[in-house]
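Removed from the display is one protein chain of the complex; every other protein chain stays in position.
The block that comes next holds chain A.
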Amino acid sequence: MKMYLSNLFTNPDMQEKYLDIFTSSFLPLVKGALYYTIPLTLITFAIGIVLAVITALMRLSNVKFFRGVARAYVSIIRGTPLLVQLFIIFFGLPSLGVTISPFYSAIIGFSLNMGAYNSEIIRAAILSIPKGQWEASESIGMTTAQALKRVILPQATRVSIPPLSNSFISLIKDTSLASTITYTEMFRKSQEIAAQNYEFLLVYSEAALIYWMICVALSFVQDRVENRMERYVAK
(Lines give C-alpha, C1' and ligand atoms only; values in the text may rest on other atoms or scores of the structure.)
Protein backbone atom coordinates (compact mmCIF):
# COMPACT_ATOMS: atom_id res chain seq x y z
CA MET A 1 0.00 0.00 0.00
CA LYS A 2 2.89 2.31 0.84
CA MET A 3 4.42 1.62 -2.54
CA TYR A 4 1.24 2.30 -4.36
CA LEU A 5 0.62 5.59 -2.63
CA SER A 6 4.19 6.82 -2.87
CA ASN A 7 4.20 5.98 -6.56
CA LEU A 8 0.97 7.81 -6.98
CA PHE A 9 2.30 10.97 -5.38
CA THR A 10 5.96 11.03 -6.43
CA ASN A 11 6.69 8.96 -9.49
CA PRO A 12 5.83 10.92 -12.64
CA ASP A 13 5.99 7.81 -14.83
CA MET A 14 3.52 5.99 -12.63
CA GLN A 15 1.30 9.05 -12.43
CA GLU A 16 1.16 9.15 -16.18
CA LYS A 17 0.41 5.44 -16.36
CA TYR A 18 -2.47 5.70 -13.87
CA LEU A 19 -3.83 8.75 -15.64
CA ASP A 20 -3.62 6.86 -18.89
CA ILE A 21 -5.51 3.88 -17.53
CA PHE A 22 -8.04 6.16 -15.92
CA THR A 23 -8.76 8.10 -19.10
CA SER A 24 -8.74 5.09 -21.38
CA SER A 25 -11.17 3.21 -19.10
CA PHE A 26 -13.43 6.19 -18.61
CA LEU A 27 -15.18 6.07 -21.96
CA PRO A 28 -15.89 2.31 -21.95
CA LEU A 29 -17.24 2.60 -18.40
CA VAL A 30 -19.45 5.57 -19.20
CA LYS A 31 -20.63 3.68 -22.27
CA GLY A 32 -21.42 0.70 -20.04
CA ALA A 33 -23.44 3.01 -17.82
CA LEU A 34 -25.25 4.79 -20.64
CA TYR A 35 -25.98 1.75 -22.79
CA TYR A 36 -26.56 -0.91 -20.15
CA THR A 37 -26.76 0.19 -16.51
CA ILE A 38 -29.09 3.15 -17.01
CA PRO A 39 -31.47 1.52 -19.52
CA LEU A 40 -31.69 -1.59 -17.32
CA THR A 41 -32.45 0.64 -14.33
CA LEU A 42 -35.08 2.70 -16.14
CA ILE A 43 -36.88 -0.26 -17.69
CA THR A 44 -36.96 -2.30 -14.50
CA PHE A 45 -38.03 0.68 -12.42
CA ALA A 46 -40.91 1.42 -14.81
CA ILE A 47 -42.10 -2.19 -14.83
CA GLY A 48 -41.50 -2.34 -11.08
CA ILE A 49 -43.75 0.67 -10.44
CA VAL A 50 -46.59 -0.85 -12.44
CA LEU A 51 -46.18 -4.14 -10.56
CA ALA A 52 -45.99 -2.23 -7.29
CA VAL A 53 -49.20 -0.28 -7.86
CA ILE A 54 -51.04 -3.45 -8.85
CA THR A 55 -49.65 -5.31 -5.84
CA ALA A 56 -50.47 -2.46 -3.47
CA LEU A 57 -54.05 -2.30 -4.75
CA MET A 58 -54.36 -6.07 -4.44
CA ARG A 59 -53.17 -5.88 -0.85
CA LEU A 60 -55.74 -3.19 -0.12
CA SER A 61 -58.56 -4.95 -1.94
CA ASN A 62 -61.58 -6.54 -0.32
CA VAL A 63 -60.96 -9.80 -2.16
CA LYS A 64 -59.15 -12.25 0.06
CA PHE A 65 -57.60 -14.12 -2.88
CA PHE A 66 -55.94 -10.96 -4.25
CA ARG A 67 -54.66 -10.06 -0.82
CA GLY A 68 -53.20 -13.53 -0.38
CA VAL A 69 -51.44 -13.57 -3.75
CA ALA A 70 -49.96 -10.12 -3.19
CA ARG A 71 -48.83 -10.98 0.32
CA ALA A 72 -47.15 -14.20 -0.84
CA TYR A 73 -45.37 -12.43 -3.69
CA VAL A 74 -44.01 -9.69 -1.43
CA SER A 75 -42.99 -12.21 1.21
CA ILE A 76 -41.09 -14.47 -1.19
CA ILE A 77 -39.27 -11.66 -2.97
CA ARG A 78 -38.36 -9.81 0.21
CA GLY A 79 -37.41 -13.00 2.00
CA THR A 80 -34.84 -14.23 -0.52
CA PRO A 81 -31.61 -12.60 -1.72
CA LEU A 82 -31.72 -10.76 -5.02
CA LEU A 83 -28.57 -12.55 -6.14
CA VAL A 84 -30.20 -15.93 -5.52
CA GLN A 85 -33.28 -14.85 -7.47
CA LEU A 86 -31.13 -13.80 -10.43
CA PHE A 87 -29.26 -17.14 -10.33
CA ILE A 88 -32.52 -19.09 -10.27
CA ILE A 89 -33.84 -17.19 -13.28
CA PHE A 90 -30.66 -17.29 -15.34
CA PHE A 91 -28.91 -20.51 -14.30
CA GLY A 92 -31.82 -22.44 -12.82
CA LEU A 93 -34.68 -22.09 -15.26
CA PRO A 94 -32.79 -23.67 -18.20
CA SER A 95 -33.18 -26.98 -16.31
CA LEU A 96 -36.91 -26.59 -16.93
CA GLY A 97 -36.21 -25.83 -20.55
CA VAL A 98 -36.69 -22.10 -20.08
CA THR A 99 -33.64 -20.24 -21.27
CA ILE A 100 -33.66 -16.50 -20.89
CA SER A 101 -30.96 -14.12 -22.11
CA PRO A 102 -28.90 -12.26 -19.50
CA PHE A 103 -30.67 -9.01 -20.36
CA TYR A 104 -34.19 -10.37 -19.94
CA SER A 105 -33.18 -12.38 -16.87
CA ALA A 106 -31.96 -9.16 -15.30
CA ILE A 107 -35.14 -7.31 -16.31
CA ILE A 108 -37.33 -10.02 -14.80
CA GLY A 109 -35.29 -10.33 -11.60
CA PHE A 110 -34.98 -6.64 -10.87
CA SER A 111 -38.58 -5.84 -11.87
CA LEU A 112 -39.97 -8.49 -9.54
CA ASN A 113 -37.80 -7.07 -6.80
CA MET A 114 -38.79 -3.46 -7.38
CA GLY A 115 -42.44 -4.49 -7.59
CA ALA A 116 -42.35 -6.14 -4.19
CA TYR A 117 -40.41 -3.46 -2.33
CA ASN A 118 -42.16 -0.51 -3.93
CA SER A 119 -45.60 -2.00 -3.36
CA GLU A 120 -45.06 -1.51 0.36
CA ILE A 121 -44.11 2.12 -0.23
CA ILE A 122 -47.18 2.72 -2.37
CA ARG A 123 -49.48 0.87 -0.01
CA ALA A 124 -48.28 3.01 2.89
CA ALA A 125 -48.67 6.16 0.79
CA ILE A 126 -52.25 5.28 -0.15
CA LEU A 127 -53.07 4.54 3.49
CA SER A 128 -51.59 7.87 4.53
CA ILE A 129 -54.23 9.83 2.58
CA PRO A 130 -56.98 10.89 5.02
CA LYS A 131 -60.28 9.02 4.89
CA GLY A 132 -62.04 12.33 4.25
CA GLN A 133 -60.53 12.42 0.77
CA TRP A 134 -62.25 9.15 -0.09
CA GLU A 135 -65.49 10.41 1.40
CA ALA A 136 -65.34 13.71 -0.47
CA SER A 137 -64.70 11.84 -3.72
CA GLU A 138 -67.60 9.49 -3.11
CA SER A 139 -69.87 12.35 -2.07
CA ILE A 140 -69.51 13.93 -5.51
CA GLY A 141 -70.47 10.62 -7.07
CA MET A 142 -67.12 9.06 -7.92
CA THR A 143 -66.64 5.33 -8.10
CA THR A 144 -63.75 3.79 -6.15
CA ALA A 145 -61.67 3.63 -9.33
CA GLN A 146 -62.32 7.27 -10.15
CA ALA A 147 -61.48 8.34 -6.60
CA LEU A 148 -58.21 6.39 -6.76
CA LYS A 149 -57.21 7.81 -10.09
CA ARG A 150 -58.22 11.43 -9.59
CA VAL A 151 -57.80 12.03 -5.88
CA ILE A 152 -55.94 9.36 -3.95
CA LEU A 153 -53.08 8.31 -6.23
CA PRO A 154 -52.07 11.87 -7.19
CA GLN A 155 -51.69 12.67 -3.50
CA ALA A 156 -50.08 9.32 -2.70
CA THR A 157 -47.53 9.99 -5.45
CA ARG A 158 -46.27 13.04 -3.63
CA VAL A 159 -45.92 11.12 -0.40
CA SER A 160 -44.07 8.26 -2.07
CA ILE A 161 -41.51 10.28 -4.05
CA PRO A 162 -38.82 10.35 -1.34
CA PRO A 163 -38.94 6.61 -0.54
CA LEU A 164 -39.27 5.71 -4.23
CA SER A 165 -36.22 7.82 -5.04
CA ASN A 166 -34.39 5.89 -2.40
CA SER A 167 -35.33 2.60 -3.99
CA PHE A 168 -34.43 3.94 -7.45
CA ILE A 169 -30.96 4.82 -6.22
CA SER A 170 -30.59 1.38 -4.65
CA LEU A 171 -31.64 -0.16 -7.94
CA ILE A 172 -28.94 1.65 -9.93
CA LYS A 173 -26.30 0.17 -7.67
CA ASP A 174 -27.97 -3.23 -7.48
CA THR A 175 -27.85 -3.59 -11.27
CA SER A 176 -24.14 -4.32 -10.75
CA LEU A 177 -25.34 -7.77 -9.65
CA ALA A 178 -26.37 -8.38 -13.26
CA SER A 179 -22.65 -8.78 -13.92
CA THR A 180 -22.88 -12.17 -12.19
CA ILE A 181 -25.30 -13.43 -14.80
CA THR A 182 -22.96 -12.32 -17.59
CA TYR A 183 -24.78 -9.12 -18.44
CA THR A 184 -22.11 -6.61 -19.42
CA GLU A 185 -23.24 -3.49 -17.64
CA MET A 186 -20.81 -0.97 -16.22
CA PHE A 187 -19.45 -3.09 -13.40
CA ARG A 188 -18.81 -6.12 -15.57
CA LYS A 189 -17.12 -3.80 -18.03
CA SER A 190 -14.82 -2.62 -15.23
CA GLN A 191 -14.08 -6.24 -14.33
CA GLU A 192 -13.07 -6.90 -17.92
CA ILE A 193 -10.81 -3.86 -18.01
CA ALA A 194 -9.22 -4.69 -14.68
CA ALA A 195 -8.62 -8.27 -15.79
CA GLN A 196 -6.43 -6.92 -18.56
CA ASN A 197 -4.35 -4.33 -16.71
CA TYR A 198 -4.53 -5.67 -13.14
CA GLU A 199 -5.24 -2.18 -11.81
CA PHE A 200 -8.16 -3.33 -9.73
CA LEU A 201 -8.11 -0.49 -7.24
CA LEU A 202 -8.00 2.18 -9.89
CA VAL A 203 -10.60 0.71 -12.24
CA TYR A 204 -13.10 -0.33 -9.58
CA SER A 205 -12.76 3.05 -7.90
CA GLU A 206 -13.45 4.64 -11.23
CA ALA A 207 -16.59 2.56 -11.60
CA ALA A 208 -17.62 3.55 -8.07
CA LEU A 209 -17.05 7.20 -8.97
CA ILE A 210 -19.34 6.93 -11.98
CA TYR A 211 -22.08 5.25 -9.89
CA TRP A 212 -21.73 8.06 -7.41
CA MET A 213 -21.98 10.74 -10.10
CA ILE A 214 -25.17 9.18 -11.45
CA CYS A 215 -26.67 9.08 -7.95
CA VAL A 216 -25.72 12.68 -7.23
CA ALA A 217 -27.38 13.76 -10.47
CA LEU A 218 -30.47 11.79 -9.49
CA SER A 219 -30.67 13.33 -6.03
CA PHE A 220 -30.71 16.67 -7.79
CA VAL A 221 -33.61 15.56 -9.98
CA GLN A 222 -35.38 14.20 -6.88
CA ASP A 223 -35.14 17.62 -5.18
CA ARG A 224 -36.63 19.29 -8.23
CA VAL A 225 -39.51 16.83 -8.43
CA GLU A 226 -40.21 17.12 -4.70
CA ASN A 227 -40.26 20.89 -4.88
CA ARG A 228 -42.66 20.79 -7.74
CA MET A 229 -44.95 18.39 -5.90
CA GLU A 230 -44.87 20.54 -2.77
CA ARG A 231 -46.56 23.45 -4.49
CA TYR A 232 -49.97 22.58 -3.09
CA VAL A 233 -48.79 21.82 0.42
CA ALA A 234 -49.00 24.40 3.18
CA LYS A 235 -45.56 25.43 4.34
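What we mean here is this: a residue touches a chain if its C-beta (ideal position, glycine included) is under 8 Å from a C-beta of that chain, and two chains touch if they have at least 3 such contacts; residues count from 1.
Here, contacts and distances are computed from a predicted model.
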In UniProt, the chain not displayed here, chosen among "ATP synthase subunit b", "Cytochrome ubiquinol oxidase subunit I", "Peptide/nickel transport system permease protein" or "Amino acid ABC transporter ATP-binding protein", goes by "Amino acid ABC transporter ATP-binding protein"
Touching the absent chain in the whole complex: find that residue among A:V30, A:I47 or A:M142.
A:M142
Among A:L5, A:V63, A:L96 or A:V233, the residue in touch with the chain that has been omitted:
A:V233
I need the residue numbers on chain A that touch the omitted chain, in ascending order.
130, 132-133, 135-136, 138-144, 146, 150-151, 154-155, 158, 231-234
